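Before I ask anything, here is the structure I am working with.
A protein chain is absent from this complex, but the other protein chains hold their places.
Right, subunit A next:
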Amino acid sequence: MNWRFGLTGSTFDPLMTSHWALAAALLLPLVFGALAAIFPPRRMWPVALACAVILTAGIFLLIDTRQAGVLRWQWEFSGIGVALRLNGVSMLLLLLTQWLGAAAALYTPGLLRISDPERFARWLWPLMGAVISALSLAWVATDLLTLYIALETMGLAAVAMLLLSGQADALLAGMRYLLLTLVGSLAYLLGVALILGYWGRLDLAGLAEVVEPGPVAWVAAALMGAGLALKAALFPLHAWLSPVHSSAWTPVSALHAGLVVKASLFVLLELWSILLFETFWAPRVIAWMGMLAVVWGGLIAWRAESLKTLVASSTVAQLGYLMVVFPLLLGPDISPLARALAWDGFWLQLMGHALAKAAMFMAAGNLILATGEKTLEGLAGTSRRLPLSLLVFGVASVTLMGLPPSAGFTAKWLLLQSMVISGQWWAVAALLVGTLLTAAYIFRFFRYSFMETAPRHRYQPLAPGMDVIALGLALAAFALGLLAHFPLDLLHGGSA
């Protein structure tokens, strides 16, 4: 399993350009964010210029990673080691972060221009920059200290970003989450302390060699797992999501639901593949919670009164699919074929969901902004005046429901195949029930939006580009299913 994360195996030295590209990918979001706080951009083009630089850095890294398979960096400062790596998985996630981040950043000036002036709008930029930098660091870091720094920066910046526009309910939910996540970070820290005390090292590659299954590994994995589950809003701990999202700004919701919740899941999988590989119970527990999440999140979304609650609860359900896959990736007695299929399906589902959910949040934000209505009933009859926003919502929901040819379909196909091969019938059932529930809540919204008898609203025109960006993301999720061999090539390239 460790080779899949690029922790073992030989590699070439990174090219000179890669060093600069890595530095740019990790630091420039922070720098540009800080600049934007001082000179808030009012138009889209300065943002586009800044994003272009970061995206170019990503392309350079992609080219080098494709050639070398795995890139590694290692430094040591007075006894503290820092280790980074780029392999297929982390490269894909880094690209996803950069493009999704760019989309969210491009969406922001238009949103701020047409909505009422907000007191804290200026602070959105540095926080967004910090989240993107921290996410990029989380994908590439391979030692527990750097991972801890990345996760905490990401978590704190994300909470701050979500609460910028918050009203009392959201602030309370966010405060509860902040306290829980801080306690969770202490649990993670205690897990790290156990590992450092017992094995005396923090780099994952070294740990992968010395860790042996035993109570220490189990307890450390449990402590770290609890901390990460708190951060990722995994199933029983998701209650704060919908009040916070219902008042957060649209690009913030898109970034959070698309990427931030995934980072903890990525780190969880990476750590458990070292500490708990081929154990029976721990991945099972995650999978059971995932099944409950699929059903519960689906039901909440189905009964939701407001559109944002629907979209936010759907995130809980969709994360459930990823949790259901854990036994296939980590459990014992899984054939290599089933494991490889599950591995591909997992990342494809994660990427497809990130793009589709970001698009969906943007479409929902556009609808709410244009009509001034938050509830599904209030949004009745939007099909006549806002066909484009509704189209984006539709294309994104195709991916979420897993209809062909979207990324959701390809991913679920791979996952189903893997589940059937290894005889995990409960997981198959969860996947099917989840799909039905998704269809139920999506079509419930569409039924309202196509009502012809609804009274006419007064519509606020959207800024140019706001729909186009959302459409771009939704189409990307759609196309990812057709062009799945590109990301899958990259995923396998890291193992060659």
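In the analysis below, a residue touches a chain if its C-beta (ideal position, glycine included) is under 8 Å from a C-beta of that chain, and two chains touch if they have at least 3 such contacts; residues count from 1.
Definition applied: contacts and distances are computed from a predicted model.
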The complex's invisible chain, by UniProt name, from "Branched-chain amino acid transport system permease protein", "Putative MnhB-related membrane protein", "Transketolase central region" or "ATP-binding cassette domain-containing protein": "Putative MnhB-related membrane protein"
Among A:Leu35, A:Ile114, A:Ile149 or A:Leu475, residue touching the chain not depicted: A:Ile149
Chain not shown: contacting residue from A:Ala193, A:Leu337 or A:Leu482: A:Ala193
Absent-chain contact - pick from A:Gly79, A:Pro336 or A:Pro464: A:Gly79
Chain not shown: contacting residue from A:Thr17, A:Gln167 or A:Gln460: A:Gln167
Residue of A:Ile63, A:Met175 or A:Val420 in touch with the missing chain, whole complex considered: A:Met175
Residue numbers in subunit A that touch the chain omitted from display: 78-81, 145, 148-149, 152, 156, 159-160, 163, 166-169, 171-176, 178-179, 182-183, 185-186, 189-190, 192-194, 196-198, 202, 215-216, 219
